[in-house]
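One protein chain omitted, others in place.
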Amino acid sequence: MTDTALVVIDMLNTYEHEDADALVPSVREALPSVRRLIGQARSASAPVIHVNDNFGRWRSHHGELVASALAGRHPELVEPVAPDEDSLFVVKARHSTFYGTPLDYLLGQLGVRHLVLCGQVTEQCVLYSALDAHIRHFDVSVDPRAVAHIDPELADAALRMMETNMSAVLIRPGDSVFGTARA
Amino acid sequence: MTDTALVVIDMLNTYEHEDADALVPSVREALPSVRRLIGQARSASAPVIHVNDNFGRWRSHHGELVASALAGRHPELVEPVAPDEDSLFVVKARHSTFYGTPLDYLLGQLGVRHLVLCGQVTEQCVLYSALDAHIRHFDVSVDPRAVAHIDPELADAALRMMETNMSAVLIRPGDSVFGTARA
Amino acid sequence: MTDTALVVIDMLNTYEHEDADALVPSVREALPSVRRLIGQARSASAPVIHVNDNFGRWRSHHGELVASALAGRHPELVEPVAPDEDSLFVVKARHSTFYGTPLDYLLGQLGVRHLVLCGQVTEQCVLYSALDAHIRHFDVSVDPRAVAHIDPELADAALRMMETNMSAVLIRPGDSVFGTARA
Partner (left out) sequence: MTDTALVVIDMLNTYEHEDADALVPSVREALPSVRRLIGQARSASAPVIHVNDNFGRWRSHHGELVASALAGRHPELVEPVAPDEDSLFVVKARHSTFYGTPLDYLLGQLGVRHLVLCGQVTEQCVLYSALDAHIRHFDVSVDPRAVAHIDPELADAALRMMETNMSAVLIRPGDSVFGTARA
């Protein structure tokens, strides 16, 4: 165990909403980096926590959300990063991964102090999660290659906000992220 | 729709824990009243919201929790009150139905102002949920026949605390609970 | 009473921190608009709620924070918008006006559904407060002339994020903000 966890944000998606056309190419580009981070987290025995919107469906959790996303318009963007048997899973109802969810409690139980964020949307849920993590004194890293955006200018501004105002580290190629395993 | 919702607390249970022996006879006695409340809520088009512990299993939601409870020691206490297709479902990690859950948000979205509580355990989760609802200015009703306890003396004290200090109404036989349907 | 409240963010400031030099000219420019909004809120009997950082001083509330800001480097930026006898006052410890504060509860008690935001810093606390209000389904308006920034580019991006992703209304000159008084 390290004290670092990977948080995979909103990668279960039917891509049937209004902004999907703007979003999909960016997701396609980020996908290999999200996969790489998941692999690195697994190798370091770091928790992988999927936090995903419930799309207003208050009975559809985990299995149903995965099935629904796989039955959507872009299963090829879902299947490679779908939660596996070892993944933890937190459902959210609103934008931030912390609002109305047990994420803060779960991280405390896991002894996590450092979050690596990836997923979508850079200038929305990723930004908001970085903020809510920073407010709670978690260390935050974001891999700019592993996040997908709708609006490229706002995404750039969001990354700069995370770095300047939320003390986030922007991960560069070759950076070691998940550190050495704890005893 | 009324502005009242029925909250069914922790009725998905494997009854394999330490306190189960003390709890099971009380659940057996409360079961018909829980069923009656569910039926009354359905007739009045009031939301039925199951809020249930995840027992530390951060991937097991809804379907898996139901299956696990039905495979436990007392399926006859689970099956009659298991969530149906119309039930809403909120997973909790700790004692209170409000802590680290989207319940407050969901109730706001539904326009609910009055909670009817039933389930288990009277002197624990039911008491804590009454408190957290009262703090947020929800009206609270509890049906003493539809809640199950481990310790009868503490359960009596809990009901008295709810009535005296949390402005809860203790439902009596014949009381109309879910009111007239809203237009 | 209207269902609109004015939220004045972090205007009690000693301006002795690192970013003050970049911030002060922008505050000076925003000051008349903040005053105008306070006047309009008063005329409409809308609540004026100051939400202010405690700067890590866990005993210094209200009077002491006002005194400390008036004794700082720029009392001329504090005195014109200091809380008066009718102002409500909420202390915060971190960036967002909602995190670890009773603001959500207070707004509920006041029957407020629409927040008008002003103060500092546009690309930080104002942005975060707009987000946390939007997540809770409050309507949000921001007056771009009544908010002060450190980084003009990030401030522009922040205003665009509020408008595009948080359904915020950017108030324009001549807009009626506080509406008609409620009965």
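As written, the chains take the letters A, B and C, and residue 1 is the first residue of each chain.
Assume a residue touches a chain if its C-beta (ideal position, glycine included) is under 8 Å from a C-beta of that chain, and two chains touch if they have at least 3 such contacts.
Since this is a predicted model, take the numbers as computed values, not measurements.
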Given C:L23, C:A44, C:A69 or C:V91, the one touching the chain that is not displayed: C:V91
Taking the full complex into account, find the residue in A:G108, A:P152 or A:G179 that is in contact with the omitted chain. A:G108
Residue in contact with the excluded chain [from B:S26, B:N52, B:S87 or B:Q124]: B:Q124
Footprint of the hidden chain on chain C, which residues? 58-64, 83, 87-94, 99-102, 104-106
Taking the full complex into account, what residues of chain B touch the chain not shown? 94-96, 99, 123-124, 128, 131-132, 134-135, 151, 153-154, 157-158, 160-161, 164-165
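In this text, only the chains that are shown with their structure count from here on.
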Classification of the chain A:chain B interface as same or different, half of numbers criterion: same
Here chain B maps onto chain C under a C-alpha rotation whose angle in degrees, rounded to the nearest 5, is 180
Centre distance in Å when chain A and chain B are each reduced to the mean of their C-alpha atoms: 33
Whole-Å distance, chain B centre to chain C centre, using C-alpha means? 40
